[in-house]
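One protein chain is absent from this view; the other protein chains keep their places.
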Amino acid sequence: MRIGLIGLGQMGTGIAANLLKAGHELTVYNRTRAKADALASQGAKVADHIADACRGDAVITMLSNDDAVESAVYGDGGVLASLPKGAIHISSSTISVALSKRLAEHHAGRGQRYVAAPVFGRPEAAAAAKLFIVAAGPPEAVKTAMPIFDAIGQRTFTVSEDAPAANIIKLSGNFLIASVIESLGEAMALVGKAGIDKHQYLELMTSTLFGAPVYKTYGTLIADEKFSPPGFAAPLGLKDVRLTLAAGDDLRVPLPLASLLRDRYLTLLANGGDNLDWSAIGGLPAKDAGSK
Amino acid sequence: MRIGLIGLGQMGTGIAANLLKAGHELTVYNRTRAKADALASQGAKVADHIADACRGDAVITMLSNDDAVESAVYGDGGVLASLPKGAIHISSSTISVALSKRLAEHHAGRGQRYVAAPVFGRPEAAAAAKLFIVAAGPPEAVKTAMPIFDAIGQRTFTVSEDAPAANIIKLSGNFLIASVIESLGEAMALVGKAGIDKHQYLELMTSTLFGAPVYKTYGTLIADEKFSPPGFAAPLGLKDVRLTLAAGDDLRVPLPLASLLRDRYLTLLANGGDNLDWSAIGGLPAKDAGSK
Amino acid sequence: MRIGLIGLGQMGTGIAANLLKAGHELTVYNRTRAKADALASQGAKVADHIADACRGDAVITMLSNDDAVESAVYGDGGVLASLPKGAIHISSSTISVALSKRLAEHHAGRGQRYVAAPVFGRPEAAAAAKLFIVAAGPPEAVKTAMPIFDAIGQRTFTVSEDAPAANIIKLSGNFLIASVIESLGEAMALVGKAGIDKHQYLELMTSTLFGAPVYKTYGTLIADEKFSPPGFAAPLGLKDVRLTLAAGDDLRVPLPLASLLRDRYLTLLANGGDNLDWSAIGGLPAKDAGSK
Partner (left out) sequence: MRIGLIGLGQMGTGIAANLLKAGHELTVYNRTRAKADALASQGAKVADHIADACRGDAVITMLSNDDAVESAVYGDGGVLASLPKGAIHISSSTISVALSKRLAEHHAGRGQRYVAAPVFGRPEAAAAAKLFIVAAGPPEAVKTAMPIFDAIGQRTFTVSEDAPAANIIKLSGNFLIASVIESLGEAMALVGKAGIDKHQYLELMTSTLFGAPVYKTYGTLIADEKFSPPGFAAPLGLKDVRLTLAAGDDLRVPLPLASLLRDRYLTLLANGGDNLDWSAIGGLPAKDAGSK
């Protein structure tokens, strides 16, 4: 397929490489051109303008937040203005449900197709084509996009014909992870202050009831108190909790645990946490307990 | 070994059977004698009085809460008065850290030994000798008790020489599970109200990020809204959250997520939840969202 | 002074009448013209278009939320396009800090003056010229507007040269009131379930420690369980808590009590509370306690 990719952060770069490996014809665009050039040697065309990445069968956006996506889509020469009729905008960024809804409407109004396809997985998973893709949108469009998903992920879940459904699932997934971080942070603050070794505690928990990698990964960061460098930065954690709460607000679903997480992230960021991993909220309970 | 076992609820009954299978000489005591008689056919002696179960090398208490344990230990002819010097009281009930501390002191004062050995696992695991045992106490005593643990569990974690450490770990584990229930309850209230099928959502989450059985087990109960009959009853859930908070209170460790869980359990029980499974708090977010 | 007034809800209507009584030359505009006509008999000119209300020394906007203000200010022929250089936009609506900031910048860019002047007081206070006005903006502009404030309120507090400061104070005031409602709701759920008469309880509290009218007013509504008709509707309560949280978000100030209030309002609205008074969240604790 002829594919464009806008956004070459850690996630986008891994995705691009895998699309090339799978034999797709890829044009990449990044605001900072240097990152795009690095992919040229692997066979990617480098676009000078967003519009140049929108001339194929599909264009993927993999950007950091709503503002970046709005800017790429709605600006002069943006995706909305440039994408041919029938071509697909695959929106893989973790964006708000509200923006996804607007994108779906606006693309439909232009005769373009829109698929929301956020992913689960850290940069290593993107590089290894091991992402999980949560796809939603018109069935024909999702079907057309499937070779793309196959090239970048280990499994694709088609969840709805309504694109924003994929976004709310992605957000809720990050909410579940942040909840794990909070619960581990509290549990370890408690047992730690009781004099129990946190690593031994974590080993016990993860080898019995909590075998999911997310417990091992984040529990170790908390036990080590090692929140830097960030794998996923705290401001992004706040952003996702905020978007989860916004989705709840629109649907009138109170989410008290998400509210607690929001307050944790604000506390973290108000006290110098901008460059820490989002799991650093897991260190706050011990701080409240006077253990640090 | 010559072992006594006090308390033949679902957990105690499974444990007794496995101790007999392993060839131990077992005397059982239960307030309601009928349950004890059922084990006689498997080779257990049935004690008429608590004291009669305290004449061997060790006596295990497996009771429902602090009151039951206090009554068994401190009553006339109770464990404290009856256990020979050097024999071990293995306390496997989920009790407060404070009571465990008192027991440790009082047994030591009598020249008896005390090991806290709460377990993780539902009644099925007890029946199958698949419990996880968290043991703490004087090393020699734990070592002496090891054949008992080997007979009833799949793995024993020796965590501390300080007995109450095992109790705080047990409580924190139940807190972690209740946190999973709350987070799943909120996530499913959100995606459910957005029109997404809860079972499909759960399948997606548990086959990607959240593979631990606890997510599958409790997520299914929440998606099915099937909270009866209880595997572990809601009042016991409240009890354990309360004991977790009490442990935090003693150590001055604020636990806001545990506070949220406490309020959930109170809401559940104030509205007719006494006979529901403790995962029924996972249905409250959807109720708050007006979805039921 | 020659004054325009945009927005003739319960608050705006009372304000208009008092401006006329004070001898000001008033032009009123309301989207639904009928409300404007009623004021004509008292001497007001009725504007057909927003622009016609913007030809004097000052124009007051008293509208229900950000959207209404944005529409009045930024639309074709709106306040921004119509107000003469040097004239003042007095923004009395309870709007977001962020919008107030934008308005300040945009008016300055046009050589217009901008004063944020939200008010405390219910419609009765507006009718009786008993409002409290919280004013912020360039000192000269606030000084010029003072005769207007004198005509409509009992006291004006000039709080800052930075207009949005007035908005954040207004929001925080509503947050404090909502906090009173929540605390009374919980306290009365507790004593009520203990069998104590809620009215007697309230009488005791308000005649000893809590003499402020806000306790009497809202406490009585809660004790009476009389939340309809609304004096200030629940959706507006949610809006103000949301704006308080948004202000906290921008400044990185975690506000856990505001988070709790937000969840209360969402619960209320998700369960049929749209037409109730905002004090109806004070009935939720008793509901959680199974008392209703």
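Every chain is named by a letter (A, B and C) in the order it is written, and numbering of its residues begins at 1.
Here is the rule we go by: a residue touches a chain if its C-beta (ideal position, glycine included) is under 8 Å from a C-beta of that chain, and two chains touch if they have at least 3 such contacts.
Bear in mind that the values here come from a model prediction, so they are computed numbers and not experimental data.
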Contact partner of the left-out chain, one of C:V115, C:A187 or C:L269: C:A187
Residues of chain C in contact with the chain not shown: 97, 120, 132, 134, 155, 157, 159-160, 162, 164-165, 168-169, 172-173, 175-177, 179-180, 182-184, 186-187, 189-191, 193-196, 200-201, 204-205, 207-215, 244, 247-248, 251-258, 260, 285, 288-290
Chain not shown, touching residues in chain B: 242, 248-249, 252-256, 259-260, 262-264, 266-267, 269-270
In chain A, positions touching the absent partner: 256, 263, 266-267, 270-272, 288-290
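Criterion: only the chains that are shown with their structure count from here on.
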Labels of chains that are neighbours to chain A and to chain B: C
From chain B, the most remote chain by mean C-alpha position: C
Multi-partner residues of chain B (at least 2 other chains): 256, 288-290
